[in-house]
Structures are given as C-alpha cells and as structure tokens.
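Every protein chain except one is present and positioned as in the full complex.
To keep things simple, chains are lettered A, B and C as they appear, and every chain counts its residues starting from 1.
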Amino acid sequence: MKTEVVGSRALREDSWGKVFGQTKFPADVNLPNQIYGVVVRSPHPHARILNINSEEAMKLEGVAVVLTANDVPHNSHGVLFRDQPVIADYVRMVGDPVAVVGGETMEIAREAAERIRVDYEILPAIFDPEEAMKPEVPPLHPELQSTNVLYHLPIRRGSMEEGWAKADVVVEQVYKTQHVDHAFLQPEAVLAYLDERGHMVVQTATQYAHYDRGEIAHALGFRYSQVQVKTLAVGGAFGGREDISLQIIAALLALKTQRPVKMENTREESFYSHSKRHPMTMYYKTGAAKDGKLVAMQAKIIGDAGAYSSWSINVLRKSAVHATGPYEIPNVEIDSFAVFTNNPYTGAMRGFGAAQTVLAYESQMDLLAKKLGISPLEIRLRNCFQVGSITATGQELTSSVPLDQCLAKIAPYFRREVETP
Amino acid sequence: MKYYQPQSVNEAIEIAYSSQGIFLAGGTDLVLQMQKRKIQPKALIDLGRIPELHEIKETKEYIEIGSMATFSEMGKSKLIAEKASSLWLACQTMGSPQIRNQATIGGNLGNCSPAADGLPPLLALGTEAVLISGEGEKQMPLADLLGQTPLLSPGTLIVGFKIPKIHLLSGFAKLGRREALAIARLSVAVALELDGSKVGNVRVALGAVGRRAFLSDSLAHVLSQREFNESWLELGISQIQGVVRAALGDRASAPYKRVAVAGVFREAVASLRRQGGLDK
Amino acid sequence: MMVIECIVNDKKYVLEVDPQERLLDVLRNHLGLLGTKEGCGEGECGACTVILDGKTVNSCLVLAGQAHNSVITTIEGVGNRQSPHPVQKAFVEVGAVQCGFCTPGMVLSAKNLLDKNPHPSDEEIGVALSGNLCRCTGYDKILRAVKLAAEEGK
C-alpha cells in the first residue's frame, strides 16, 4: 500500500518542548500550600512490625502527618493479584514502605522520616529461589500458594524419547541471568491533590494511567470517576513504571491532610521503589541431528519473583513460550517456574522473560554449530521459523515470519567478518 | 553553616584557624558527602577565588601546579602534556567532562580516595607537595605525605605540587568498568629516564590497590638500569603482579587485580612509548 | 544564609541562599528554571548540566556559594521556538529525543562543545557527551545530531 505520512520521517511534536527544557515531568509541577511526602522503608527483608513510634518525628516543627498501615482504607495493590501492601505492617523485602511522613518542606519530611522508630520482629528470610521452592519452606504468600512456587508452566510437545534418539549431538548447559534495574533517568515523582470537585487528581509518570486510577481508587475507597490520573512527561519506563510506586501513598497523604502533596524519589529510593528484571537460572539440553536440524530440547527455567507477584506469572510464561528461540523443534519439554523469595520484587522489564532465555537458546545454537562443524549462521538458517512453522506451544505461524530475510540481510557482513583471519 | 571565600592563601589559613571550617576545593566529593550528611562542617572555606592556587607554570626546576587547577585545565595544558604526560593522560579519562571541569588536583589529594586518578602519576613523577598551615609553609615528597595518618593535620591547606623536571618520559593507564565515568579499579603510572636503550631511575606507582595510591620501591629497584625492551616489559609485568599480590592479600578483588594488572602495566608503558615518540 | 550574585541566562540575580544549597536547587526552586533536571544527585547522569563560566558542570555538585559572581547558562537560555539553537534544531530533526529527560543536559554539553570547537571529530563529540547518561536512545542519534549541528555551522 502506498502511504504518504505513514512511513515518513515525521518529526515528533514533543521533541521541541524537550529540547527547550519546557516539558513538564512530574518533578516539575507544584501547587501552592503543598506538603512533601517521604517514605520510611524497611531495612529488613522479612519482618513483622511490632510498633512504630513517631513521637520524635511529630515533635519536629512542620511535620503535618505520619501515616502507617492502619491509615490505608484498603491496603493492597498489584497488577495480577493485590498482594502488595500500600504501607506494610508485614515486611517481605528490603524497601517495603512502612511509614510515610508529610512535612512542610522536603527537608523537614526527610528529617522526620529519620526520627521514626520502627520495632521489627525479624523473621527468617530466603534469597535463593531453588531453596525457596522446596515444599517444606514456609510460603511467603499463603493466600496465593501453599508453597513459594507462584507459577509453574509445563510445555510438552512431541516425544522426548524419540527426540533424543534422533540427536547426533547434544549440548547441556546451565545459564544464569542477574537482577537488572530499569535505570530510567527520571526518578519517580507525583503531585496529588483533591480538586474543586472533590476528586483526587494524581499527576505522575506512569506506563498505564487507567491502571493507576483503579489502584488508587481501590486503596482509598473512591469511585473510578472520582480519581483522575493525568500523565505528565515520562522520563523513560522500560517496564519499571508498570507497578504502583508512590501514586497511592501521595494520594493517601493528600486525602488525610486535605492538602496538595508532592513526592520525589531520590535515585536510591527509586532503586527500592520499583520492580527489577527477573534473574533466571536456566537448565538447557538441546539436541540436533547431523544435518543440523534441531530434534529435541529440554529446559527448566526458574525465575526469582522476589517478594511480590507483580507480573511474574506472565513473565515466566513468556520465558517458557520463547524458550526454544525462533526455531522449529519437534520434541520439547519445558518447565518454567516463578518463585517467591525475600529479594526485591521483580516484574516487567523490556523483554519480559524473553530477554533471559535468549542467552540460553542462542548460546546453545553456537555450541551445537561448533559440534556439528557448521557456521552459527548456517545452523540458524536450517532451523528458523517460516510461515507455516509450528511453535513449541503448537501455534502455527500464519504470516509475516521474515527471520530468514533478516538473516539474509546480516549474512554478508557476518560471512565477510568470519573469513577475516 | 558559614561560607567563606577568601582571596588569598593567608586569609584562608586565618579563617580556617578561627572558624574550624574545612576547605572546599572543587567540591565533587565534598558536596556529595555533605548531601549524605557524612560530613557536616561548621564552616566551608571555598578556595575557588584565590588566583595563585589556579596557576600551572614552569620554573627552572619544576612544573608547578596550584592545588585548585582542575583536571580540565591540566588536561588542556601543553606544558603538562609535554613534560608530565602521565598526569596529562590521567586527566583525559578522569570522571566526565563536567567532573573534570570542577574537580581539582588538590581536592583529589585531600579526599585521597584509593582510586584517585591524579595521585599515581604525581607519585611516579617524584612530585613534591607544598602545604601551608598556621605553622608556616612546608614542602615534602608526595610519597612521604601519603604515608602519613592522618594525611593532613586540621587547618592545613594544600597549596600545590612541584614536579621536578627529571622524568621526561611517563605513562599512565587505568582500568575501569566502562569507558567514561569510571572509577579506577586499577591504575598504573610509570616514569623513567632513557639513556640510549637503557632505562634508569624507574618509578612505578599504583592506584586502587589498597587504601591509598603508593609508589613501589621494589619495582623501582628491579626495573632500573636495564635494557628497555620486551623482556624488560615482561619482567615488569611479573614483578608488578607480585606487588599487587602482596598489597591486596586475600581481599575479594585480589584474584582479579593481580592478573589484570599485567594489561594495565603494559598499556601504561605503551602510552609512555607513544608519548616519548618511541613508537613511530 | 548568604547573598550571592550571579548572571543566569543574561539576567542578573541577587539571591539569598543557604550556602549548603546546591546550584541545582537554586535554579529550580529559587528561579523556577525547571529545565535543569535531577536524575541522580551525585554527578553521574549529567541531567542537571549547566554551563558555568563557560564550562559544563553538574549543578547537583556545585554549591550555591561556588556560583557567586558567576555567569550561568541553563537550557532556558539556549534557544526558543522562534530561534532554536542549531543543536536543538538538529536534535529534533535527527530524532535524538525520546523521553527527553536527558535532553536539556545533552543540549548544553553539545552547545558548549561547539562553542569551543566548532568542527569536532566523532571522538571529540563522544567525549564531550560522555558525562550525560541516556537510557532511551542508545546515543546514536544524539551523536549524529551534534555532528549535523556542527556541519550546519560550517
């Protein structure tokens, strides 16, 4: 189809405001009479809160309010399950919010936050997902699962016995990926206030304003129609602004004090207040026949969900579905697990479960190629998906599968470089 | 908190005495520590307005660098490029352009981080530090100063550095995790005299191998008075690996650093050769 | 508290500040110049870059007192819709702007480079921008934009 505007290098309208420094990010909006909110976070990975003493904090001039778990009308949020507290009275990770201070200035609020004394009953914590998934380990979320295995997806296709029988070469390897932060450049910030309609207005940077609205309304006991989430410029997201960070807390402070509330994370607070990329341990065994065709693959993938479920089920599902790579393999057995631990919670990040498995399946391809004595390019060309291919989940790819075209474009460069001594 | 901007060194010393304040050089480290409330000074004495502390000049015996010379200023100085090239090289990779525009060589010594980029070159170049306090001015080898604890007594101001014009050839290399904004994980500065094909008076200093940058006497001893060739380089590598091993003991970083120092030493020597026009 | 005088974007200011305040806070909170961004507060990301007496600095590491008697340029002093600076124009045309949070600092680092070195090499451009982190663009188009701005200046 011939198009004129679509397909053109049309300029982005927003880029002008950004090059002149006019664009408003959430840290750049303020209201008269606003107070500043600061969160007190748990230094412990697993603990029950016994007592919170805010006397010393309240003595400080200019402290408007200190809120704890008891002040939240409906104390939960979460993208799949509402298993995450707005303000915790039971801590499952370092960084869980345990109290919130509202002060006349940011400095006062920070000073007051330091003066809050929290008594914790420290509980045993677990950090290794493979340990955590053992049935005898007490579950972190008994309301969701009776063990720490939040999710297990098996994928079964063909017959492994037949597959291995056809395999002339087999490679087996364990791969591990790390916790990664989104490191978007703009730390989280929110301006929340009740407007002249009595509606709660929350100006923030988010990936999904309508989701935020629902979570704020739920926690505060508002109708959706009485909560307005207005997205300002978003300074990068990459999945790290999917879950709620400061939005509900700021709205709660605004509700309790009936004043506009401004919250801004420092970089350090930002690290503690959003999800991380799932670290994964991936046990892979892949077999190919002499002709270079993949015949069997077995994979066990264990993802560390951390303290809350966030998107872990969907992430580990995506890992499983993409575990073969873009290649046809007739005999496949994949088991993917999402496991709770007391590590920082993990959720969405660019690649969403498929960014981990690519390390495993593409390493396997090179290892197999070496064993077969063919080039890395060749083994991929012999196995890559095409229109009509069937994936490990039995899905037929019906259109637009141009990986072979992509490889054809990269081939000349690749061949030339390989030939260079 | 009081904030002073003295116009002269004497004024600064007097204020330091009366206010018990601390000196503020570029501020790239101090401001951060104040933000984190690790340091809460009674007063700050900003040295930025004392012209003499900014000077970079050549005298009969020395290259003289005022303590408030920034890494950018040094990194753009033809004098330093030609006569103290290891220092010049260190100035090119320290921090980022913004940090180099602000951070000073005096502050680098005053803060004295194990990874301070400026110190290994100054050590290798046999630099004398010039200090002043209520008791007067004194000059001492930087190597000796770095052996002192505490580094400076309260109220002592770093006036600057005098690099004797002896080592015409010097090189520097640093190993960081990335190509910019990288804290040195290892740094090596090498200075030597070349007489024909023979090297004399070799000085090798290391950074980020222990609490402070240091000059290695043993390397100086082993590597001096030899032919400057491949086997000299290999000898240097095996010796410097021993120095790192001894300095780091069983620290977690030791297994890596004692191997990796080979590449850093090699690069430092290569930079020296390039600076000296030996590789053309 | 202390009184400082400085010229910001060609305008003279006399301000009463806490000497411990950072230049970044002075610009944002006292002067309302919100184009200067805070990304890390430790001089790593460069989002708060301003030009101080002809040199780029991280305004989060400069104390208000250090800015006394200085001349400062922030992003608000660089160009506007009627007459954008060549760097700003190139950033838009090349597509060097994504989320835009690093953009003001990037523009200032680039402008300062071209002020001093109108025809920089690719390597010089890379070094000049190496104190400004960007998480969206992969720097590719930013580097190209600076190059384009330099070429247009020829």
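The rule is short, and it goes like this: a contact is a pair of C-beta atoms (placed from the backbone, for glycine too) under 8 Å apart; a residue touches a chain by one contact, two chains touch by 3 or more.
Please note the rule applied: contacts and distances are computed from a predicted model.
Asks: Given the choices "Electron transfer flavoprotein subunit alpha/FixB family protein", "Heme exporter protein B", "Nicotinate dehydrogenase medium molybdopterin subunit" or "Dihydroxyacetone kinase subunit L", state the protein name listed in UniProt for the chain not shown.
Replies: "Nicotinate dehydrogenase medium molybdopterin subunit"
Asks: So which shown chains sit in contact with the chain we cannot see?
Replies: The omitted chain makes contact with A, B, C across the full complex.
Asks: Have a look at A:M93, A:A132, A:A288 or A:I302 and name the one touching the chain we're not showing.
Replies: A:M93
Asks: Among A:K59, A:K134, A:H179 or A:K290, choose the residue that contacts the chain missing from this document, as touch is defined above.
Replies: A:H179
Asks: What chain A residues would touch the chain not displayed?
Replies: Spelled out for chain A, the touching residues are 1, 3-14, 43, 45-46, 93-95, 125, 127, 153-157, 173-181, 183, 205-211, 213, 224, 227-231, 234-239, 241-242, 267-268, 271-272, 276, 314, 317-318, 320-322, 325-326, 334, 342-344, 348, 350-352, 354-355, 358-359, 362-363, 365-367, 376-377, 380, 384-385, 392-397, 399-403, 405-407, 409-410, 413-414, 417-418.
Asks: Extract the touching residues of chain C with respect to the undisplayed chain.
Replies: 39-40, 42, 44-45, 94-95, 98-101, 126-127, 129-143
Asks: Write the list of chain B residues that the hidden chain touches.
Replies: The missing chain touches chain B at positions 96, 175, 177-183, 255-256, 259-260, 262-264, 266.
Quick note on the criterion: only the chains that are shown with their structure count from here on.
Asks: Rounded to a whole Å, what is the gap between the Cα centroids of chain B and chain C?
Replies: Those two chain centres are 29 Å apart.
Asks: In whole angstrom, how far does the Cα centroid of chain A sit from the Cα centroid of chain C?
Replies: Centres of chain A and chain C (C-alpha means) sit 32 Å apart.
Asks: Can you check how far apart chain A and chain B are, centre to centre, with Cα atoms defining each centre and the answer in Å?
Replies: About 43 Å separates the centre of chain A from that of chain B.
Asks: Using the touch rule from the top of the page, what residues of chain A touch 2 or more other chains?
Replies: There are none in chain A.
Asks: Which residues of chain C are in contact with two or more other chains?
Replies: Residues 41-42, 133 of chain C touch two or more partner chains.
Asks: List the residues on chain B that touch chain C in their complex, please.
Replies: Listed in rising order, the residues of chain B that touch chain C are 1-3, 5, 24, 27-28, 31-32, 34-35, 44, 46, 48, 72, 95-99, 101-102, 179-181.
Asks: Which residues, counting only chain C, touch chain B once they are in their complex?
Replies: These residues of chain C touch chain B: 2, 18-20, 22, 41-44, 46, 49, 55-58, 60-63, 65-66, 68, 109, 127-128, 130-133.
Asks: Considering the complex alone, what residue numbers of chain A touch chain C?
Replies: 9, 11-12, 14-25, 27-28, 182-187, 233-238, 266-267
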